[in-house]
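What you see is the complex with one protein chain gone and the rest in place.
Naming follows writing order (A, B and C), and every chain is counted from residue 1.
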Amino acid sequence: MKTLLLLIPFYVLPLLVQSDVVLTVLIFTFVLSILAIGFNIVFGGAGQLTMFHAAAFGIGGYVTFLSMLRFGISFWLGFGVAVLVVVVTSIVIGWICFKFRLKEFYFAVVTLAFAELCRLVALNWNSVTNGTLGMLVLEKPTVWLPGTGIVKIEQTVPWYFLTLVCLTGILIFSALLMRSWIGRNFSAIRLNEDLAQTLGIDTFRYKLLAFTISNVVAAFAGALFGFYTGYIDPAYLSVTQSLDAIAMVLLGGVSTILGPVVGALVLTSLPHLIELPAELRVAVYGTILILVILLMPRGIVGLVSGLLRGRFNAA
Amino acid sequence: MQVVIGQILNGIILGSLYGIIALGVTMTFGITGIVNFALGEFMMIGAYATWYFSDQAMLPFPVAVMLGVVLAAVAGLVADQVLFRFTRNNLVNGLLVSIGLISVMESGALLLFTTTPKSMDAVVAGSLSLGAITLPRMKVVVFLLLVAVIGLTWLGLSRAWLGRATRAYAQNPEAAMLMGVPTKLLQTGVVVYSCALAGFGGGLYASLFSLEPSLGGLFILKGVEAAILAGVGNLLGALAGGVILGVTESVGSLYLPSAFRDAYGLVFLVAILLFRPAGLFGSQR
Amino acid sequence: MLLKVENLTKRFGGLVAVSDVSFAIEKGEIIGIFGPNGSGKTTLLSLLAGLLPPSGGRVLWKDQDIAGSRPNAIAAMGVIKTFQNPQLFSELSVFEHVMIASFLAFTRMKHHSRLRSFFSPRQGEKALRARAEKALTLCRLQNSSARPAAELSYGEEKMLGVAMAMMCEPELLLLDEPASGLGNDEIQNLENVLRDLRAHGTTLCIIDHKVAFLAKFADQAIALQEGRKIAQGRPRDVLADADVVKAYLGRHHHA
Partner (left out) sequence: MKISLKGFFTGTLLAAAIPNLAFAQGIVKLGQIEAQTGPNAIYGFMSSQGVPVAVDEINRGGGFKVGDTTYKLELDALDTRGDPKEATIDLKKLLEQDKVKFVFGPFLSNVFVTIYPYAKQFNGKFLMLGGGTRIHEYVGQPGNEFLIRTWNWDAGPKGFGERMVDYLVKTAHPKKVAMLFQNDSAGKILGDTYEPMFKSRGIETMTEYFEPGTKDFSPVLAKISEFQPDYLFPGYSDAALYDIVRQSIEGNYSKKFFLVRGSTGPGLKNKDGLEDYIVYVPKDFEEAEKNDPKVKHFIEAYKAFYKRDFPYDQAPLCSSSCYDHVYMLVAAMQKAGTVDDVEKIRTTLLGMTYQGIWKISFDDHNEQVFDFDIVHLKKGGAKEVIHVEQ
């Protein structure tokens, strides 16, 4: 839990840095970290390689905005509706996959297929999602602040703090989850599902729980992303969105708490730090991914904590 | 009615292209335990090389295709020695290394050829027409070549010593190793061969369709779908899986909105995976 | 009657691994099942523990048919199995293994609630940790409790399997060749553990091909050959049974 103290400097940052670009990069980092944490819960936690989190990301954005429009409710209630939709979808898809005991590669492919189907629905259901034209989101989330009452989040600095607070909340949630019995059962399933079953753990129910929690967290990231950029379109549900989240978790460190955040920070800020012609930048992105997988299998956080522990043991 | 038959034939031809990639996917998965998602990029190498050698360097088409295959095989060898050697039997690492490789190779193509589409003239012009159905001759030629290569590969694997050793290794790696099967050579050989197959598919693709750097991405997904449809590990099934996928898409687009084209393959795939997890022809491995 | 097995059968395609086996186990009894390799012992245990769906027959646990239910449901009812070759959670420490195994015990604690455990992981942990220490000490693994399980010797791994099974508070413990691969003093210790379990009223069903070890313990013995039950009764009688000897030594042995 103490690793969460590493977030404190980010709370202080807006006072030091005036540049809006850095804050924007960090806002995107925080939001994509939430998506990455969502994926990490089901993959780093219960060992199930899912490709559905991008669909949940998109559904989170779409349903939150649509329910805000249709029922005139606040962002948070709209998100509540999105949670319901995502929970139901996750249970249906999860039930299908886990009932048929799809393993690793096949689970990834079936969840990918369902995500693509969701994307095609979003792409062609013009009456509701406005299809390929996407939707312009002009509404903004509102927050109750002591003293000032209901405040609309519009400028960069308020968005910075909203997304940072949300990320901190999700991090605490995922830390608690991993240390609780639920988390312990997740790792039992990840490491040896057959053994876990013989020890009385209902692996079907726990995998379904991990899959659902992961998609709800991803939907939260989708809602924040949609309302911050002000535009939602079917590309939210694309395969590339899933792969980005996976790359962040692996770069940062699978099955660690802070790994997804570190991975998100590096991969979001990287394109803007290196001044290279466009084609080369994409190549650098790919090369980094390869180097991390081959040289640092446990990711940055894995490497760093290994060094730290190594230091303590040696000392 | 003729239209449907026309589309079934078209689906079969398109399916053979999916099939050759599926064959590469199946062989790589069977022997090295990973899915080489970057196979589409080796297809792109074959396609661009064939286009360059035949359109720019004015070499005869067969020579251009052969050069494309050689280039793809060499690239496959480099990729295997530098990357895939370290991700044997580790599916997730193999997936992610492939994704990294895809962006590297795509940006290479962008640098060399820009995004301006390249299009070759049909090597064999004209079309066959049987009643109302017309099939471009080039498509038929491509289909025959692909089926021949897939057939030869299947024959090779079931007749030649190396082929039998490969199948033995796929069935039971430990036993094969004990019998002195050179596993390292085998694994590299299979990766290189599947890249060469993809390069060959790419060369033929270039004679039918326009080229752009991102063509690899579309075909690898179809190849993986076809491989799973057939049951990963089943060699001849790869072609059959590709054909079924191609026909489903072609006939599907006739009746349902063609914007949903990719959905038909996906729905079919999910159904197969749920009710016949080993695939249509797969053995319960 | 704790467990009643009626005409249990299991076919893999043409091969009949277990054919028409029936027997019963009384509460607190120790039953030993032995037979040459490939006689269907492990398959039989897997059928009981729900790891394999039976092709036919019934398994009555306290007069309720549990054949074909999921392994975790059967485990939750108190039927716990160990593995012939030990199954481990690769990266975790020995202690963490035993803690995971205490899940069923956790669910049975009065004030437990998985959700509340979410907020206060400490809830119920102290009692379980104490019990885990005791189990490890009994299995003589207490001094390697922090070590990763992957570093244990084969014998220690087997004992960890037993320790984990104990943590699940089993009413019926199915032990799959617990003695094989153990050194003499390890077997000695295993016997203490089994006596301790028996003292706590746990019913044991041990399968092994170490006949001497079984004979010393089992109240009742069953001999299997090619999936069929060829003899049942007191260990000494079964060992002397003509068919058993023939199955074992391949020819008629004149005692």
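Criterion: contacts are C-beta pairs under 8 Å (C-beta built on N, C-alpha and C of every residue); 3 or more make two chains touch, one makes a residue touch a chain.
Because the structure is predicted, anything quoted here is derived from the model rather than measured.
Trainee: Could you tell me which of the visible chains the hidden chain touches?
Mentor: A, B
Trainee: With the full complex in mind, choose from A:A54, A:A245, A:L265 or A:L289 the residue touching the hidden chain.
Mentor: In the complete complex, the chain left out is touched by residue A:L265.
Trainee: Footprint of the hidden chain on chain B, which residues?
Mentor: 3, 6-7, 10-11, 14, 107, 110, 114-117, 119, 121-122, 127, 129, 134-136, 138, 205, 208-212, 214-215, 217-218, 249-254, 257-262
Trainee: Considering the whole complex, not just the chains shown, which residues of chain A touch the missing one?
Mentor: 6, 9, 13, 16-17, 19-22, 24-26, 28, 123-124, 131-134, 136, 138, 225, 229-231, 233, 235, 265, 269, 271-273, 278-279, 281-282, 304, 307-308, 311
The criterion applied here is as follows: only the chains that are shown with their structure count from here on.
Trainee: So with touch defined the way it is at the top, what topology do the chains form here? Options are line, ring, star, complete, other.
Mentor: line
Trainee: Using mean Cα positions, find the chain sitting nearest the overall protein centre.
Mentor: Minimum centroid-to-centroid distance belongs to A.
Trainee: With chain centres taken as the means of their Cα atoms, state the distance from chain A to chain C in Å.
Mentor: 42
Trainee: Scan chain A for residues touching two or more other chains and write them down.
Mentor: In chain A, no residue touches two or more other chains.
Trainee: Which residues of chain A touch chain B in their complex?
Mentor: Touching chain B: residues 49, 96, 100, 102, 104-106, 108-110, 113-114, 116-117, 120, 123-124, 239, 243, 246-247, 250, 278-283, 285-290, 293-294, 297 of chain A.
Trainee: Quick one: in the complex, what on chain B touches chain A?
Mentor: 35, 83, 86-87, 91-93, 95-97, 99-104, 106-108, 110-111, 221, 224-225, 228, 257, 259-260, 262-263, 266-267, 269-270, 273-274, 277
Trainee: Can you list the residues on chain A that touch chain C in the complex?
Mentor: On the chain A side, the touching residues are 176-177, 179-182, 184-185, 187-188, 191-192, 194-204.
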